[in-house]
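The complex appears here without one of its protein chains, the remainder shown in place.
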Amino acid sequence: MLEQQLLNALTLGSVYALFALGFTLVFGVLAVINLSHGAIFMVGSYAALWLVSHLDAPLWLAMLGAMLLSGTLGLLVDVLILKPLRARNAPHLTPMIATIGVGIMLTSAAQGMFGAEVLRFPEETLPAGEFIVGGVHVRALEIAIVAIAFILMAVLFTALKRTQLGRALRAIAESPKAASLLGINVEGLFHVTSFVAAALGGIAGVLIGLDFNAITPQMGQPMLHKGLAVIILGGMGDIRGALIGGLFLGFAEVISKAYLSSQMGDAVAFGLLFLILLVRPSGLFGRVLERKA
Amino acid sequence: MSVLLRVHDLAVSYGHIEAVKGINFHLNSGEITALVGANGAGKSTTLLALSGLLRATRGTIEFDGQDISRLPAHQIVRHGVVQVAEGRAILTTLTVAENLALGAYTRDDKAAIAATLAEVYEIFPRLKDRAGQFAGNLSGGEQQMLAIGRALMAKPKLLLLDEPSMGLAPLMVQEIFRTLVEINRKGLTILLVEQNVRQALKIARHGYVIETGKIVLADSGANLLANPEVEAAYLGG
Amino acid sequence: ADIKIGIAEALTGGAAQYGVAIRNGFQLAADEINAKGGINGNKIALVIEDEQAKKEEGINVFKKLIFQDKVLMIFGPTLSNSFFAAGPVANAAKTVVFGTSVTANGITDIGPYTFRNSVMESDVLPITVATATKHYKLQKVAVIYGNDDAFTKSGYDVFKKVLEEQKLPVTTTETYVKGDVDFKAQLTKIKGSNPDAIVCSCLAEEAANIMLQARGLGIKAPFIGGNGFNSPKLFEISKLAGEGTFVGSPWSNTNPAPANKAFVAAYQQKFGSEPNQFAAQGYDALHIAAAALKDVKLSGDIAADREALKNALPKATINGATGPFKFRPAQTKTGKPGGWDADQKPFIYIVKGGKFTLYDSK
Amino acid sequence: MNTPQTLLSIRNVGKHFGGLHVLQDVSFEVPAGGIYGLIGPNGAGKTTVFNLVTGLLAPSSGTIEFQGESLVGLPPHQITHRGIARTFQNIRIFKEMSLLENVMIGMHEHLKYGAGGIFFNSSACRAAEKRARERAFELLSWLGLEHKAAMLADNLSYGDQRKLEFARALATEPKLLLLDEPVAGMNPSEKTLLMEEIINIRNRGYGVFMIEHDMRFVMGLCDRIAVLNFGRIIAEGSPDEVRNNQEVIEAYLGREEEAA
Partner (left out) sequence: MMEWFNDFWSTYSTLVFSVGVHALLALSIWLTLSCGLLSLANAAFMGIGAYVSALLTLQLGWSFPLVLLTGGIAPAVVALLIGAPVLRLSGVYLAMATLAFGEVVRITVLNLEITGGPEGLNGIPLETEGWHIAALLALTIYGLARLRRSKVGRAFEAIKEDEVAARLMGINVDRYKLLAFTLGSFIAGVAGALNAHFTFFISPREYGFEAAVDILTMAVLGGISSLIGPLLGSSIITLLPELLRSLHDYRSFVNGAVLVLVVLFLPKGLWDPRRFRKWFGKAKGAEA
């Protein structure tokens, strides 16, 4: 059973990581805890579902559409709400509150359009295929999720680590003013980041919607909570952190469910997070500046 | 001598306090110009307006024949106007090398960038020693070197310096002024805001004296240096 | 005059998928009753409010309905949690409060003005489990339930007692919490314990996934479900995964009784979707109230009318979408006078070909 | 070894960050009632010395004593309570507070009233607050900032921010005042003014220990000067001794400065 549980942990961890990816990107660059990320994730799910069931779109096209729609939403949130807030020198918690409002709007709009009941992807859209390797049951969808999580992470990581763009984003994250003095188009990069992050949220919504099989207007809410834990654990804005944090949470949960008690899954996960923060106050990958004065 | 930058009737306010009250001045291409004045006179405010971080409430800023007073900061940098800001604006969570690399954000010729980097390291060997360290952990003077070095990385047409000698050791101050003269000789136009008025006026072709938001004196550097009023107010007798 | 009846259901928020269906049931019933000329000539006017499945909101809505809209009685709220908060308000104001979906123990302990037509799990599960045990010759079962929800937890408590009484050993008991995206850890453990069946006290959204993921892990054991499984949609989608599942319910869409057929058809026509048990119970509940109101002379004095309704309601019986219905007095723990619970015999269904089929025990 | 005249004594202090040795075997003594200077090239470790003395960093080795008592291991606020105050090289005033409040923060420890006093607005509490406000005004006017007392500190120009930081440090009523480049960013006439203030402070019996790159200022003010280079003390003595030390000239002063 151990092998199966490890696989379970890997998938769950990847699911968390996938969600956290866009979340941490916005956090890292815009320094905003975007609490509408859960709702944007949900929109991704519904968008793909609609494309599949109303337009008979193939899954890959539906994914693309979902990314486009949620990305656009993210961009709109940035242009219409976050940008004016930046221009007005809003205190740092204000944008977060605005995104709560956005989340509420999107959730109730989704309920208005699709109803409150649980929806599912038609069975034939699910990537078929199931293997048994050494007693371990593996579904194609799970492989897809793990693979996509790792690939996206790797792409994003190298894009940000090795390039001028990555440095620019980190510069913006620290000080938009200083960055603009270097010729960095701060607003432009904020927009791009918002789009990409939301699009990542959208694709996460599709994949998890496929896997979890229960699409509801509220589906983003619990993910938000876990996602927040993941990005903090990983260290804010750190792409690697999102993956490691996600996997960590996944493993902590699965292992404690499997070997302690399933009652304790979340308690163990959050208890560990709590303890880790006490030991590493900036998360696993958070960078610490020592200089005091 | 052509005019590189012409400022006409520039006014800047913080809320309803007008810190710069309609000033006129110009910078000749290839020259060092000094802007001096007491604390709170409006020097930094002027520079911030030039680089687009503050919006002018009135007036125009013409750079190379083009009005840049409405452009966002990052586009002004692309025009070649680069500022070393007061308080340095270094990126503390990035390493020294990363800060320098970002200085060249608007350029893309890799070889040329590497050459500039070598030059900067030559001027400030200390930065090379500390290349991998978080900029936030640098000493005050090292941060100042980084700020200047980073501005040079952009290969600017016009360099705006806000108190570059602040926090530098005497030897280093001499070094900085020597460097400024040198890069100016290679054709770079410089606007220098300094509290080290004597040194600044020594190397400046022209100088402006600003008091409570207004320009009260404009003359050649040498004349200002000899001016008894300036002597009394800024050179400390 | 119109008879004002308050409906307080969760129309938005986490329980909206139930609340909306329940509201639909009420609207359907009200339309039917009014189309037939109302009750003794009085039309029913529903005052519908959203209680968002939040307890304060439940209380606020109840107070608004009672004191401002001056409704004769209130149906709702959707979840037991909200009922525990809002119920006492109505009871104290001497106004009938009638739950149609609340199955937790102790709901009708609140007082003599509390009613429900939702059948308690303790009335359903013993029969479900016994039937399944016999059918599958079960030796041992595993249990999984949601442990952060009043309804799934109290369902589990009943299951636990029933399994003890029927001497069916439990291989392992697993839990999950609302919003969990993945049950494979628990299911893997269950698989390792090798049960003959899996007993599941879950809400519909998790149930489907639990079944699907169980099959994904190669678990062959059938499921035994509680109240939360009573959604035909669930099995449509989980198709073969849910095959062989046993559920007990006062209602099924395939129940051929004419009252039910008429209900299902009318619902589908009006809302363009299939009804579920919760809609059926809402629909029946209004008919039960209507039956009681036939015998009540409305005086126009709201306090007197509310009292009269409270006295008439326990005697009401109907034969509705959920079959024959009558009330029975609640057995309160304290011995104080309580309200009224449903006295209804559940049907046992087995899922075949993705559909509920009435179980035939021969 | 500890003569009563020694206020602060630093002995064999070393400090490293990972493999980077910033201070090595640094020893010197700051006498009471004088002005002591610490100079040296950028990155020599001067600010680090201040950080060690004020408890923001812990020394890797060596001892630091103030009035004969060890400071090592004490939290910063207790070091302040013992009578050491400082200003920062990168100004750190409370920007969202008024100038007056900034200075009153410095008096925190000297406001003696408790929870009851706060809640019931006792006369003791009112009186203490009033006295503190007056004293704060006094300090502000000393530095020529009294007319800006109600302004937010953020709106001050750089030079004024330095002065405010100065007033705030004095408000803690220190026995020893550590100044990290107090005149950086000031023009010569302001420097002259500040020089007078510092002499004033010294005359009132405070000890002053400062880091400064302005040689006219340092040489004109300090009784004794220590010179740090690459984390080591390379010279210590009177301004004249230091000024003429060949090593100091090469590492720090340069030759032109002599002429300037």
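Here are a few things to note about the model shown:
Think of it as A, B, C and D in the order they're written, each chain with its own count starting at 1.
We adopt the following convention: a contact is a pair of C-beta atoms (placed from the backbone, for glycine too) under 8 Å apart; a residue touches a chain by one contact, two chains touch by 3 or more.
Keep in mind it's a predicted model, so treat the numbers as computed, not measured.
For the chain left out of this panel, the touching residue among A:A57, A:V79, A:A109 or A:V192 is A:A109.
By the touch criterion stated above, the residues of chain A touching the omitted chain are 27, 33, 35, 81, 84-85, 88-91, 93-98, 100-109, 112, 221, 224-225, 228-229, 232-233, 236, 263-264, 266-267, 270-271, 273-274, 277-278, 281-283, 286, 292-293.
Hidden from this view is one chain, which touches chain D at 54, 56, 75-77, 80-81, 85-86, 88, 92-97, 101, 104-106, 108-109, 111, 113, 118-119, 121, 125, 129, 168, 172. Interface with the hidden chain, as seen from chain C, comprises residues 11-12, 48-50, 52, 55-57, 59-60, 63-64, 66-68, 80-81, 84-85, 87-89, 93, 104, 106, 109-110, 147-150, 152-154.
One rule holds for everything that comes next: only the chains that are shown with their structure count from here on.
Across A-B and A-C, it is A-C that has more C-beta pairs touching. If you average the CA atoms of chain B and of chain C, the two centres end up 75 Å from each other.
The distance from the centre of chain A to the centre of chain D, each centre being the mean of the chain's C-alpha atoms, comes to 48 Å. Touching of two or more other chains is recorded for residues 137 of chain B. Of all residues in chain D, those touching 2 or more other chains are 17, 47, 89-90, listed in ascending order. By the touch criterion given at the top, residues 51-53, 72-75, 77-78, 82-83, 85, 89-94, 98, 101-103, 105-106, 134, 136-137, 150, 154 of chain B touch chain A in their complex. Those residues of chain D that touch chain B in the shared complex are 17, 39-44, 46-47, 89-90, 155-160, 181, 184-192, 213, 215, 251-254, 256-257, 260.
Chain contact summary for the complex, chain A toward chain C: residues 1, 4-5, 8-9, 11-12, 15, 108, 111, 115-118, 120, 123, 130, 132, 137, 139, 208, 211-214, 216-218, 221-223, 225, 253-254, 257-258, 261-263, 265-266.
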